[in-house]
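Here the complex is missing a single protein chain, while all its other protein chains stay put.
The block that comes next holds chain A.
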Amino acid sequence: MKRVVITGAGTINALAHDVPGTLEAMREGRCGIGELELRDVERLGIRIGGQVKDFEPEEMFNRQQMALFDRFTQFTLVAAREAIAQSGLTFDGELATRSGVVLGNSGGGMTTLDENYRSVYEEGKNRIHPFVVPKLMNNAAASHVAMQYNLMGPSFTVSTACSSSNHAMAQAFQMVHGGACPVMVTGGSESILCFGGVKAWEGLRVMSRDACRPFSANRNGMVQGEGAGIFVFEEYEHARARGAEILAEVIGYAMTSDASDIVMPSKQGAARAISGAMRDAKVNAEEVGYINAHGTGTAANDKTECAAVADVFGHHADNLLMSSTKSMHGHVIGGTGAIELLACIMALRDGIVAPTIGYQEPDPECALDVVPNEAREAKIDVALSNAFAFGGLNAVLALRRVA
């Protein structure tokens, strides 16, 4: 089996429009969550989110591109540009025909849907722009990345709600690991911060009106975010032969299904995914120093996740660090695992563990070291990244520091 390393990373999210800015914000424990700025916000009960601000897509994309790129595609392309530039790769010849792009996404072009529903239902128009379908389809972002970078190998979009990008990255890992592809561009994106998107989430009554406080006893729900995280997964020898900088090694994953409830998480499903990823990566519990938690800030997720970690790690659960960066960038749904993988890379490469901010009161049901409020220096050899989706679909990735 081939070793798989990460040779490029890119992002745009509420904290920053690139990786260095995002990591700096995570080190400083900065909060990117604030008042939502969107049409009809006064009709929403939930008015906060991790919104990408000061983003001027018209300055990056031409008129024809703007007609085809929903906001989730715009985010994806911004992040892909940073990741692929960092990798230094150009896709030609066999490298182009064998390399592909697998991305996670949940809502597709939600903003495009929202705007066009308004125009036909609210404004009563009978004619819509001809590109509505290619703009809103969930695979649009993956297709535009493939087109821009000449990626002609296996390419598709994975949609498993909050686990989408972890499932996508696991799939991309498998393709390189198994030898089918020398390089895979992977990660995910989401943009649901429009009136209809937030209104739909509001209905579930699991959203916080003031802050995302994972693991804190006074947590009161999740906060939506938006953005993208994109990575270049490359076969190790291929990367070494060209002298590429290696950010981290992806060493395994596991996917499980709770098969129990459409919204309530299961400790067993989560625990099986965590222990499965360690088994796949051939690491012992004691080697794991950091877990990037799913940590949504809901009552149900956080206690279930902590119980699963305690079950899997036993006494070692007290030694490892686990934080939720959703407290800073919000829950980016189908793109969240990709943005959170940056915190794993920072822990492994820079020895800095991102904090869980907004932490105010210990919760006996979440009695782990959640790195409250301030980043911490620690030498981390192996990190895990958890994602547990609505629908009970879980995906956990394992990464190792590359000396």
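Here is the rule we go by: a residue touches a chain if its C-beta (ideal position, glycine included) is under 8 Å from a C-beta of that chain, and two chains touch if they have at least 3 such contacts; residues count from 1.
Assume contacts and distances are computed from a predicted model.
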| item | value |
| --- | --- |
| Which of "Rod shape-determining protein MreD", "Acyl carrier protein AcpXL", "Phosphate ABC transporter ATP-binding protein, PhoT family" or "Ferredoxin-NADP reductase" matches, in UniProt, the chain that is not displayed | "Acyl carrier protein AcpXL" |
| Touch with the omitted chain, as defined above, among A:Thr298, A:Thr336, A:Thr356 or A:Ser385 | A:Thr298 |
| Hidden partner chain, touching residue among A:Gly203, A:Gly314 or A:Pro364 | A:Gly203 |
| Identified contact with the non-displayed chain, of A:His17, A:Arg71, A:His167 or A:Arg219 | A:Arg219 |
| Where the unshown chain meets chain A, residue by residue | 45, 203-209, 219-221, 262-264, 298-300 |
